[in-house]
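All protein chains but one are shown at their positions in the complex.
To keep things simple, chains are lettered A, B, C and D as they appear, and every chain counts its residues starting from 1.
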Amino acid sequence: MMKSRRLALRALAATGAAAFLGSCATNAPQDTWQPKGPNAKMIDDLQQPVFAVAGIIGIIVAAAVGFAIWRYKDRGQPIPEQTHGKPALEITLTVIPALILAVVGVFTFRVIFDLARTDDTQLVINVTGQQWWWEYDYPVQNEWGITQPIISSGQLVMPVGTKVLLRETSRDVIHSYWIPALNGKRDAVPGRVHTLRLEADAPGIYAGQCTEFCGLSHANMRMEAVALSNEDFAKWVAGQQAAYQPPAEGTLAKEGESVFLNQCVRCHQVEGLKRADGTLAIAAPDENVWSGAAPNLTKLMSRNTFAGAMFNLLRDACRDDVWRADSAEFGAKYLAGVDETCLNVNDLRAWLRNAPEVKPMYANPALLADTNGKYRGMPNLGLSESDIDKLVAYLLTLK
Amino acid sequence: MFKVGSKLFLGLSGFASFNLVAYIIFVERLAIGGVALSMVLAALVGLTAIVMLINEGDSESQPRDNALTGASLWPLMTVVGLMLLVLGLVVAQIYFVLGIVVVLAALAEWLVQAWSESASDDPAHNESARQRLLHPIEFPVIATLGLGVVIFSFSRVMLAISKSAGAVVFMVVASLVLLAGSWFALRPALKGALVSAICVVGAVGIVAGGIAGAGVGLRTDLAEAAEEGHYLHRECGVEKSKYFDKKAMKTLSLRSNVTAIIELRNGRLSAVMVGFGEPQQRVTASRANPVTFIFRNFDEAERRMVASLGSAMAAGAAAPETTEGDSHAEKNETCTQLIPQGAEQALTVKYDKPSVAQDAPLTLTVPGVAGQAIEVFVP
Amino acid sequence: MTTETAHDTTHQSANVEPVEHGMSTRGYIVIALILAAITALEVSTYYVDFGPLFLPSLLIMMVIKFVMVVSYFMHLKFDNKLFSWLFYTGLFLAVGVYITALATFQFFLR
Amino acid sequence: MAIIERPAPGIIVPALPAGTPAITPSRTFGALKRPVASTGWKSWLFTVDHKKLGLMYGATAMFFFIVGGLEAVLIRLQLAAPEGKVLNADLYNQMFTMHATTMVFLFVMPMAAGFANYFVPLQIGARDVAFPRINAFGFWCLLAGGIVVNLAWFLGGAADGGWFMYAPNSGPVFSPSRGVDFWTLGLQIAGIASLTGAINLIVTVLNMRAPGMTLMKMPVFTWLITVVQFLLLFAIPVITVALFLLTFQRSFGAQFFDVAAGADPLLWQHLFWIFGHPEVYVLILPSFGIVSEVLPVFSRKPLFGYPFVVFSGAAIGFVGWGVWAHHMFASGLGPVSVAVFSVATMAIAVPTGVKIINWTLTMWGGKLVFSTAMKFSVGLIVLFTIGGLSGVTHSVAPSDTQQTDTYYIVAHFHYVLFGGAIFGLFSGFYYWWPKMFGKMLNERLGSWNFWFMVIGMNMTFGPMHILGLQGQPRRMYQWTEARAGEGFFNIAFWNLVASIGSLVLTFGILLFLINIVITARSKVRAPLDPWNARSLEWMTSSPPKEHNFDSIPHVHHLDEFFHRKYEEDPVTHTMREVATAEQVLAELERNADTNIHMPSPSYWPLVLAAGLPIVSLGILYSIPVAIAGGLVILYAVYGWALEPSVAVEGDYEEPSSNGHAVGTTHG
Partner (left out) sequence: MAETTTHDAHATSTGLSNVKLGMWLFLGSECLLFGGLISTYMLYRGRVSDGPTPEQIYDIPFTSVSSFVLLMSSLTMVLAVSAAHKRDDRGTNLWLTVTALLGATFVGGQVYEFTAFYNEGLGFTTSLFGSSFYTLTGFHGVHVTVGIIMLLAFVAINKRSRVPGSKSETVEMIGLYWHFVDIVWIIIFTLVYLIPV
């Protein structure tokens, strides 16, 4: 009897208690109960009462069962009358939950349609998922100063207080885009264009993760949405559109550029990068990678992450500095990008040394028969340590 | 414990396992042969088990010397199969496979017959034993084979004659069947032999027709179509192409969430895209990813939409899905069919190279509508 | 049916199982002819332009044919209602579920 | 004694005319005789007895339960700490795919099928199911399917696309191992088992009830099993289509899910979930049925609102067809579809709630006896309620977009399926064990088993609510410290708790296995009516005779057995005993039917089912093998078609002179 009560209490702990404690004690970056934008707020406002009602009903049921256990335990009482039920009571108890749900249904309806609006968009960003990273592509929108398309990956940068619409699609399997603090998730389905509204109230970084199982490195396919104030966003746009600055002759970085041209440019595009003969270097990921795309590295060091946001470009201390900056300072800190002192050299070098070892991918040449020899993910390039030194130096210039 | 039957099967199983081991060691591992031999072995072991399990039904002590051995077709069939096998080694694999099938079938029949003949003293019962074991496999196999031959012959006849004649022949054959059936039904006094004779004549006729049809080959338009790939032409001009534009689709069912809808209205092209309030003149298409456009024609004339695929295409790489990649690939464009007013069609295109690698901008145009183009930007 | 005439009809009829559904051979042939006629009409839509009636008329003819075969050839009309319930449950479930599923491909943006 | 009604040897021998030859032809047809043994392993291999098949279903399911459970433990070990190294990503993906597949298709479904097979005929007073050979065929299909699915472990890796196997991730490029092929073909074969079983049981229930048993006098277990069979009947063909499309794509190059050709990956999702959602009810309703049997027995009181329970079960079965897209709220169906399916999903909560209310009210005012079976049933009410309520929270579609594909969902369906389906099945084990084996499971150990399972289950799945709401997605082979957060709700702590809980749970289930062994070794026979039960299955010996009932009882009441034992006192409305169970049985025995015909065992179901995996392997490895398998199938079908359901006399062994049957001893 006592045990059963404890059981009932456990039941409460599982569903109900989280509702009361949820708002005060947590700091998990993907908490679904801490909306940071109007879309997520809409969802939160809808779900909190539902959780509360569900908790209360759970308590009532558990209490009723507990009471019955205590009250009607066999203490030698006679076998009771064989009653078969009371229809009136039954119907009442059927109608009450139906009514509760009807009320919930009405509110649900409204929120569903509000969240599906596409006619009040202020900024459109194309988002393309592939195994196991996201590509962000800002189509030309002169009102935002985007006069030529910007292609980025790893971090989605967006202005604060703006109705951003993501047009999602995928290049291979189904992925799902999810920034819990800004909105619910929406699948990126190959062959289809789906929309997702995002809007952030304050500058900052909002974490998310791919939530549709997408193969080996599903767990490592993360995303971060960076909200900047409008001025900072304009600066970011200008920075992204800035012309390519080749490294100075004779530097380590210049040698790195030629390593890049030999190796990396097969898949990775750097806008404005020219070959020795003066022609533009055009990456050909379509010939080497199954998804036909690899992250565009033009302004790599303006981002904080690499390899599908699995690794940080910043050392932990520098990263914490950016993540925990208050709204006023955040923009400046973020736009500072990555410099040599803050660069997370270890992870970057490990990645360049042997990418499939640190992130599970289909890069084993023996298993590529089904893809006509194309990789799924970055292969082991077999770079020498000095090549890696040069490359790191070069990558640091991509800012 | 071990009696004649089980000894035979045990011996066979041993032989098969020896073969399998030898095959794996000397020939190759886990190829078709290995699988087939393993299956044979498994089957033999199973048979052995069954035979032992059911005790073969006979004890050795029973007199069996008076059992008569009947004439048998199966040794002959085995030889035929072996000949096919040898032939197959020389000529073509198909005979080899056929030979294996015939040999196996004949051996199986032979084994069962031999076994059943010594099963008991009573020939009638022996025969019924054989039937109980083999009829379940003989009936369906013979029926399926017979049916297959008739059906295949019939289809060869249909393939050889012209399209309209085909429908007529089809009708005639069916009517004949129906009429013959009705006739037999209405004349119950007809002799069974006559009925059988008519059926046999019919079957022979169809098979003969089939052989003749196979000799003739495909009718001309089919042969041409097969050779020329009629429906693969992509002549993306204003004019109607003979096969490709035959009966263009008027509706496009169940298609949603495309990249852009390209509308032709009053001689103007525009792209409607979700998220953009205004119709656009420029579309961003993600690189190396199949993108789908819907073309809607609101003009009176029949129109088609043409997507240029860029110069880099000619350099090689994968041909887009919509072209065959043969002689038409160098045009580097693909298109919808000519569609009338109010109709729509989808076009799925894959741009492998970015716009910067192209000599000229990638576009969506409509032949016959001058000065209108939607630029496709591929980052 | 006339096939019986040559046989010992008295013996035959004595053995006839109670035929629960009252269709005669003639009845079946009439049904078959009607079905054939509808099929001919269906095919004619391929040659003659029915205009806006095209789709509804084809669907209606399809349903009529379907119901006729089920009711008469499969005896559902004469048989126990339970059979009808079981079969039509499956049928309507299939129609409802699949049309709903296909409809979801239509919504949103064309 | 043979189950087959045949003249006793004593009658036949004198009937032989004098001077009959010593060897009669019929005696020598060993290979061609039908199997007739009623003892020994052959009696199991070729049996068509619904009770033997039920037990075989149960044993198979139990085996796969252990397999699936071990897979689950490995998953939890991997996730106990950040950057887990127990499994690599590839193996982890296979593990969670096979865990779900095994638990759904190879444990809960067959276990429920086992109970259904065993008890539905008994509960309706029938001697067997309508199609005994098809019943046997179904079991062998299930076994063959289970073997084929798991064979992949040894042939290059199991399926790795998740049990939902979303296209295009299940395509040949993205899942290059053979695992998915084995998975599709194995499930296809197991699907045949469900389909044939469904037809069989529906016909049995409709056609073979004891006289007087109207539909509304059927026990609730039988009712809900019938609803389940209807769900299977109509859901299995849908997954069959989906699996065929996938097989054709993977093995023959069809383009169904090839996006470059213009395919729409959502097609798979629709087909899968049109099957998948009814499937959820297929998993849970049998347990609802068991609970609806157990609660009245141990409350000494009829089920409260029997018609409501029955009709709500039917309503769940019906509405269950209109809610599949709630698994796809994040898939981009568009707001109209989402809104419609969201409301439909809320609607289905109502009949489910009705059941919970009725169970609670059944206990209300009763005389509650807390046997282990009863404990599991009460546990189900509470735990399922939690799962049901968390289900309501994500019927609200916008809320679901925050929760779907996170651990919150994992928590939800484990409360529903573990706390619901599996607790129900365990309740059934403890309740019906004496009926099936004539021995009681140890109640003391049972109590320990129950408490370890309750605690382990809540420790494992309770924290997953928190993990999910804190944003931990499902199907991650690793989680990282960087996104674990701090404070009370940090992901690291609760992952560890869940992993420890899974070990507690494992120990609880181990206790059950120990209990089985102890019980099997015990010599104590169970009393005839250990629980003071209410329905027909207890109105026969334990275990039941091969023909179930000596005479088919005439039914006058719901809870017929109870009403034969007790009568209502017209004044006080309390019940008084008028007959003991033994007396009721003796009455039946006195009126035993004289001429009981039982169907004979047969080889063909086994042979037919054996052909299917051969075809499957043939499709994967070599077409000639598939053709050989096809021939086996043809052979079996014809053998079957030519075989009468009751063996002809010649198939029986003649008694030899010393009175022992020839051929019953074999080497």
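Just so we're on the same page, a residue touches a chain if its C-beta (ideal position, glycine included) is under 8 Å from a C-beta of that chain, and two chains touch if they have at least 3 such contacts.
This one's a predicted model, so the numbers in the text were calculated from it and none came from an experiment.
Q: Indicate each shown chain that the hidden chain touches within the full complex.
A: B, C, D
Q: Can you tell me which of D:G262, D:G365, D:P530 or D:P624 touches the chain that was removed from the display?
A: D:G262
Q: Looking at D:D49, D:D128 or D:E293, which residue reaches the missing chain?
A: Considering the complete complex, D:D128 is the one touching the chain left out.
Q: Just name the one of B:L222, B:V272 or B:A301 that touches the chain not displayed here.
A: Answer from the full complex: B:L222 touches the omitted chain.
Q: Would you mind spotting which of D:R34, D:R209 or D:H394 touches the chain that isn't drawn?
A: D:R209
Q: By the contact definition given up top, give the residues of subunit C that touch the hidden chain.
A: Touch set of subunit C with respect to the missing chain: 1, 3-4, 7, 12, 15-17, 19, 23, 25, 28-29, 31-32, 35-36, 39, 42-43, 45-46, 55, 58-59, 61-62, 65-66, 69-70, 72-74, 80, 82-83, 86-87, 89-91, 93-95, 97-98, 101-102, 105.
Q: List the residues of subunit B that touch the chain left out of this view.
A: Subunit B touches the missing chain through residues 139-140, 143-144, 147, 150-155, 158-159, 163-164, 166-167, 170-171, 173-174, 177-178, 180-181, 184-185, 188, 218, 222-223, 225-226, 229-232, 243, 246-255, 321-322, 324, 337, 346, 348.
Q: Which subunit D residues would touch the chain omitted from the figure, given the whole complex?
A: 127-128, 130-134, 195, 198-200, 202-203, 206-209, 213, 233-238, 240-242, 244-245, 248, 252-256, 258, 260-264, 267, 271, 597-599, 637-638, 640-646
In the analysis below, only the chains that are shown with their structure count from here on.
Q: Distance between subunit A and subunit D based on Cα centroids, please, to the nearest Å.
A: 39
Q: Give, as an integer number of Å, the spacing between the C-alpha centres of subunit C and subunit A.
A: 55
Q: Could you tell me which residues belong to subunit A and also touch two or more other chains?
A: Residues 189-194 of subunit A each touch two or more of the other chains.
Q: Residues of subunit C touching 2+ other chains?
A: In subunit C, 105, 107-109 touch at least two other chains.
Q: With touch defined as at the start, can you tell me which subunit D residues reach subunit A in the complex?
A: Residue list for subunit D touching subunit A: 88-90, 93, 161-162, 166, 168-169, 172-174, 176, 259, 262-266, 299-308, 330-332, 334-335, 338-339, 342-343, 346-347, 349-350, 353-354, 356-358, 360-361, 363-370, 378-379, 381-383, 385-386, 389-390, 392-393, 396-406, 411, 415, 451, 454, 458, 462, 465-466, 468-479, 483-491, 558-559, 566, 568, 573-575.
Q: Which stretch or stretches of subunit D touch subunit B in the complex?
A: Within the complex, subunit D touches subunit B at residues 23, 25-33, 42, 259-262, 332, 334, 614, 621-622, 624-625, 628, 631, 634-639, 642, 663, 666-667.
Q: Under the definition above, what is the set of subunit C residues touching subunit D in their complex?
A: 82, 89-90, 93-94, 96-97, 100-101, 103-105, 107-108
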